[in-house]
Structure formats: structure tokens, C-alpha cells
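Below is the structure I would like to discuss, written out as C-alpha cells.
In this view, the complex is presented without one of its protein chains, the others remaining in place.
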């Protein structure tokens, strides 16, 4: 059984491309070209070159000594926080900007929640000298001010999404509308493994560099390519997809996906899609999503802007349904505590998104010999004000 | 002729250890041990391990294509901004914390200007589980708020320096006073190549990893270890010292040191130490420093907190006096413009300190075949508000 | 024969109007439908509001948000339309995004449509391929016509495929855009209209997006069977309420300048 995408763009029951006809040519163009272009030698070379010299890959696989001691197990942190721009997101935007160039596009749009994807997109657009428009929910603009400032410095236009919950889902709607209105010259750099096929697969492939590196890095450090557990937080699911990618079909490697419980699963203020969601269509993809009985998409809640999304990528919906991955929900409070703990035990301030993944250690007991790899998906610079306010530091 | 330190702790006329007797045992302990400890195999191993897996070294040597085209020359950026904590400062704090542990110290103090050194110190203290107190001028606390927040998250105590100009020089005084009052258990992690011998040499050696990497990286990319020019900004001078280190005595490699002219050399609001300074004693070292006729230390000015220091390391004073390095002064305005330019040409937002180094390209013409390496000493996340305000973005 | 097909056989340019069910007031749905028919409209698209209508511009988005706030739901809409066929005889089409229909159950939804007297559906985010492979037989068994969109970017092959799957009309989107994005037609549109006309499709085409008055209605229907007004009508409702519906329709049908 494979947990990867099939030829029609589905992961089990999930995926596909449920898009208005106005988007069909764009999606079709991508679908016809993404595998061809990304397998060309010149593409691979340029991608590898930029990941190395510009992004700073490989990101270290760091053995967290004091954290491991505290939880009496072996914890490795995959340091995506050290990437240029401070999160895993840039792996994907580098890939997509190279694709967009080869498709002859001269304008880029993107949606962003935490702002990390917006920054990563604005960054590659500056690098290539291409116009960039980023849609961001008005609420997120307020709670992730440093990233808004960065996008502006990079020359991108940040457009507030004023509809709905004014967070990530609405920014995504606005980006899709922009794409509908600018079908020829514009490429939409989707920021996670969501959206219509081929986006989930394409983004997962660009992020797969993460598990590709984990394999040889773990071999170097532990004499085996295989960890016992892989842990990642899941907003749309791109850092998780990258972490799992090369291990998906090897069931001896256990997978833990961490979602944001917000104020608690039962409080009505949550973003734990797998538990609270049902099958449906969101942003062009059939997947699990939070919705009313009536099929209206629910406004999610999480302290973390990057996890505050009512859907989840189709790969993850399938991992949940098939039981391949264990899904754990972490509340705001648990995440914040875990973020502070990592800061003070290891000198690494994680993004609040990432803090959710780290909170697993207070939830689940591991064996002393277990080898655990956590994707440290991003740094916490963008979240400092939230941490400070929360802990009254 | 060697531009490195001699056995007595001098670079030409500069250096030495002009310290109160109360500090003598601390300095003596360091002087007697730093070379011995840092040359032990176990030290080297742990240092190299942490630089690789924790800091994320080697930092890339990135060929800046669009910047090079604009200035019609070949510009490489040494990406210290990609280090953990976002600047070169951590190379030194990793080295010093390992030294401090081996000296049996259980309390760390540091001074900080831009906050980068404070963050880098708080970081390694968290990593090692050691108490950390950081002195920071009250003015700098206000203008580098994100870094203050980071230090607090990391569990460090940030103590405002309220005397004098309430910037870096005063924070350094306070740190020295603390050390005088806590001579036995405390190590003072000085943040630049300043202070009494052996600090300048010790810090330079820890930062020398930068030029060590440049050598093989340039060999890989250009088939030669030698650039035509090395460029770095100079506050105290540590990123510059690291950049020059292995090239110091090879005069075929030209060296450019960039100082902060503030509002202009002649305005009285400047921090261009070499031009405006005279020989004197500051923080235990004989060097060039800005002072009144009477020998009172002048309050410097720069938009950049990290360059806002009235002295310069003795290595640099000697490079200036001997003419080994060309010194260029860059105003606030020139630096800010260069910072915006890099952001929008290469997708890299530099620290304002670093922007001073980048502004050289508008000052000096290079040949199309010149190979130039600029130390991109830090990222601009800490400076976003300044950039935004300055450019009204 | 389905009312849509019957209507398409009439020897006239058809005017179809879109409005969002439950807007401006929750209980306006039936009254608006009746007024539209009595004003001379040929066909009506009843919008089932959705929280995230990504093919729509601000005007229709806002009306959907308001309708949902008013309490509109799938259940409620069918309840409102329960007796619609006692008073209304022109074709009625439900236009809605796929997710609410999926949650209701596609077959259950089709059954309800048939019971209510709905003639067809427009589901912008249900692509023709998925429809063809998975849902066509269900729609067929309840006598429902599903309408597909084409845009200036749709390829010739794909238009032929859509034509082959369609059994009513083709919804010809005037320009690649969200609803309400543009108003009026330029050379590009005219050439596109000509190009499609020359393809001699089996299904007649009705033009939508960008029609707001008699002038654009005339332009749009020169080479097509009819035109659909959406955002312009919603704007009218929000400005003037239900009162001026017949005046709005008349101004579109009858040219003001001779």
C-alpha cells in the first residue's frame, strides 16, 4: 500500500482538483509540466544550488541533549529554523519560483497565514526580480507584524484579506480569485500541501529534501536511516509532508502528526482538523476539513497563525483515515509551555507552530532507546511578542 | 610583517591589558589557559560539533548574481546571517562558553549593543544550563526590542546600563564592574575583538572559522583561495577579524573595513573611530578611540546599535595605522539604502550593521573580474522597525 | 422535456438573473423569484450561499455572507422553494459550490431538486471530468441538467468535451475573472464570442460575467442565446431592495436609446 499520490492526484479518498473552470488552464498547465520540468537536469541543478548556497541547506540534524535527558529518550531536531527566512517554507518557494520562471510567468501571488510563506515567497521574487503580491488575513497581519514588515522590505505588496475570519483560509480565497483574474502571466505559489492537484504533490516533493537529508544524517549519527518516530506539526501539512516523505511507505517508522487544539478540542475554538473535520472540498481539494453540518467552512482558532487553517492536505487526511499516522492535538497553553521549554533547555526559540510538535513529549512517553526526529519547522522571531505577552516576560 | 597579535598581546602599538588589579586574576587565568584549552582535541571536537549541528555551519558563500550585475563585479556574500541566532556573534559565544565550562565557571555575564551578542550569549547559556546576565544600554534596549525579548525567552536577565550614553560602551563598563564584583565563579563573554588581552585574540580565533571556510569555499567556486577584496563592517571588529583572519598577512588580498559615519564624519554624530579617534585606553585595551582632547571617552552615534561604539579592536587600529586595510565611513542614509537594495535585489534583509559594509559598492568602483567577499554579518529581523520607519514602508 | 431545454427553443435572446437565496432578507427568496418572472426574466439562478465562494467577487461574496448570517441553509432553501412551482413556471437553476451539496449528499440533493421542481444546477467547483465520471448518472436519473462553464482560456478540445457532456446550455464566462470583476466588453470578448459561435456547438451558449445593462446584454447576445446578470442585480437589490426589480429587468430588456 502506498501513501503517496496516485496518477489521478488522489491520496486514497482525498485530493483531486475541484476547481472552477476559470482555473482549469492554470492547473492543467502545471499538471502537464511539473514532473517534466522538475526532473530536468538544469532544474535539479539550480534547485540544489540555491538550496545549498542561498537557503543554507543541508539543515543540521541536531541531537538535543538536554531535551533528550529531560524526557529520557533520544530527540533529534531537524533544524529548518536555520533556513534562510527562518522556516521550511522556503524549500517550496525556491522550487516553485524556478518552475514559474520556466513556465514564463512574470507575476507571483501567494497566500500566507503566519507570514512565513509570504516572506519566503517575497524573498524568492526579490531574488528573481519578479513582481509579488501576497494575500494575508487582516487578523494575521496584526498578529504577525514582523513578517509583514519583512515582506514590505522585500518589495512585495501585502493585500489584506477582509472576508470571513480574515485569516489563512480567506487569504487563500483571495489568492485564488486573483489567479482567476490573472490566468496567463501569474503563477500562484501555494504555501502548503493543500489546494488542487498537483499542488499537494508538488509542494511535498519540494519539501521532501527534508526527509532526504534526515536519512543520511541519521545514518551518520546513529548508523541507521530509520528513526522510530517522526514528529511534525500540521497546518496545511507541508513541513510534515517533507519530514515523512521518504518514510511514508515504511511502516516500521512511526509517524506523529500534531494539530492545534486551540483552547481545547471541545471549546469551539480549535483548529484540530482531523478530529473535528469531515470529508469535504476546500480550496480545490477533497480532504478533511472543519465545517458545519451544512457544509459551510468553519472559522478555526489557534494561537498560531500558521496552524489556524480549517483544512489539512489530502496526504494527511489519508494518513489519518488509514491510521498510518497518529494524530495528537495540542492546546495553545501546552504549545506555549513547550516553546519556552525548548528556549531555555536548548537555546532555540521555536515558532509557535513548531512548539505544538514539541509539546508531544509531555503527552506521550517514549522509550529511552527510541530515536525521534522532530521537524523544527521554524524559528520564533515572528512570535516573540506573543510569547512575551503570554508569559508576561 | 605580521598583523596578528604578538606574545605580549599587542598588534603593533595597540592592545595589551590595561585593567584594574581587581580584574587581574580573571584575565591572568584566561591568558594562561585560552591557548591550551582551545588547542585540546576534546575542545576542538566539541566546538566543531556545535558549530556544525547547532549553529548550522559552514555558512554558505553565496554568489550574489543580481548585486554583482548591478555593480559589474563579482560579489560573494558570506552568509553569517544564516547562523543560529542570526549573526556571526554565536561563533564566539560557543567558543567562550566551552572555555568557561572548562574553567569551572557557573555564571556568565555579557555586554550587548545590537542585542545580537546578548542573544548569542543567552543562547549558549541556555544550551549549557548556565546562569546568564546581559548588560545593555537603556537606549539600545529601546531600539532593539526584538532581541531583548529573545534574551528573556532564553532565560537571561537583561540589566539596563543607565550611565553615560546608555549604549554599548556603558553596557561594557557595567559588565566589567560585575566581573570585578564576581571574580571567581563568573566568566565575562566579551562580544567583540575588544577589551584586554587575551580577549581580542581569543574572539578573533573563534571568529576565524569564517575566513577558514571562505578559503575552501572560494577554491571550490573560483579555483582560488584568494579573493581580491574582503569587506566587513567594524563595530568592535569581530566579524571583520573573522573575515580577514587567514588573509591578514597575505597583502595580495585587499582589506576594506567599514565604519559607521552616523550623520556624517563632521557632524559630531558619528561612530567612525579610525578617522575620528586617537590612541587611548578603552575597556582595558590600548587602541584608537573617540575621545575629547582631555581623554574623556566621547559618546558616539550611529543608527546601528552594533556599530555605536567609540573604540575599535586593537587589531583594526593596527590595520588602520599600518595602512594594511582601507577604512571607509558610511552614513546612516547610505547604509539604509544599501540594506533596502540587498533586500530587493537578493531577497536578503541584512542587519543595519551589515548594510554599512554593503554600501561600499556605491562608494568605490571595482573591476569586473574582481572577486569580492562581503561578510553578511547578520540578518535584519532585529532592525525591521527601523527600516520600516526610515523608508515609511 | 426539461424546462431549460424548452426555454432554449424559444426564438428569443434569453435573460437569466442570478441572485443569492436569503438576501437581502432570509424570506425574500420566493418573492424575488416571482417578481423576476413577472418582470419578464427567462430563467433564474438561485444562489445557495457558501462561506468561501472563491469564484465570486466582493458583491456576491458579501451577499452570501449576509444570507448565511440571515440563516440561509440548504434545508431552509428547499423549504422555501417547496411550493415554488405553484406560482412560477420559468426554468430554475440552483447555483452553489460543491461542498454544501456534498454534505447534503449528492443524491439526496438531486432528489430534493426534482421534488421542488428545480431544473438544473451550476456547481462552479465541480469539474466536468469528475461530474462525468462520478455524478452524471445520478443527475440524469433525477432529470437534472448540469451546466458547465467555459472561459476565453478554455481549449477547443475541452470545449468540445464540455459540449458533449452538456445537455442544456453552456455557460460562457465572458472573461477569465471572478464575478463582478469587469463590466463591459472589449475586442477580446467580441473575438471570443465570434470564435465560439463559429464552433457550431450542439448546446446553445449563454454569456455570463460583465453584463449589467441593456448595452452589454445586446453585445453579449449578438452571437449567443442569452445572457446572465449576477453582480449587477445583487447591487441593485442592495441599493434599492426588492421594490425596483421590474424596473431593473425592463431597463435591461428594452434599449433606452431606441
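In this document, chain identifiers A, B and C correspond to the written order of the chains, with residue numbering beginning at 1 in each.
In this text, a residue touches a chain if its C-beta (ideal position, glycine included) is under 8 Å from a C-beta of that chain, and two chains touch if they have at least 3 such contacts.
Model, not experiment: these values are computed from the prediction.
Asks: Among the chains you can see, which ones touch the chain that has been omitted?
Replies: Touched by the chain not displayed, across the whole complex: B.
Asks: Would you indicate which residue among B:284, B:313, B:339 or B:380 is in contact with the undisplayed chain?
Replies: B:284
Asks: Among B:57, B:105, B:143 or B:169, choose the residue that contacts the chain missing from this document, as touch is defined above.
Replies: Considering the complete complex, B:169 is the one touching the chain left out.
Asks: Among B:39, B:181, B:252 or B:369, choose the residue that contacts the chain missing from this document, as touch is defined above.
Replies: In the full complex, the listed residue that touches the missing chain is B:181.
Asks: Residue-wise, where is chain B in contact with the chain that is not depicted?
Replies: 16-22, 24-25, 163-164, 169-170, 173, 176-177, 180-181, 183-184, 278-284, 291, 293-297
By definition in this document, only the chains that are shown with their structure count from here on.
Asks: Comparing chain centres built from Cα atoms against the global Cα centre, which chain wins on proximity?
Replies: Centroid comparison flags A as closest.
Asks: Taking each chain's centre as the mean of its Cα atoms, which chain lies farthest from chain B?
Replies: C
Asks: Taking the mean of the C-alpha atoms as each chain's centre, how many Å separate chain B from chain C?
Replies: Once rounded, the distance between the two centres reads 67 Å.
Asks: Roughly how far is chain A from chain C, centre to centre by C-alpha average, rounded to an integer in Å?
Replies: 37
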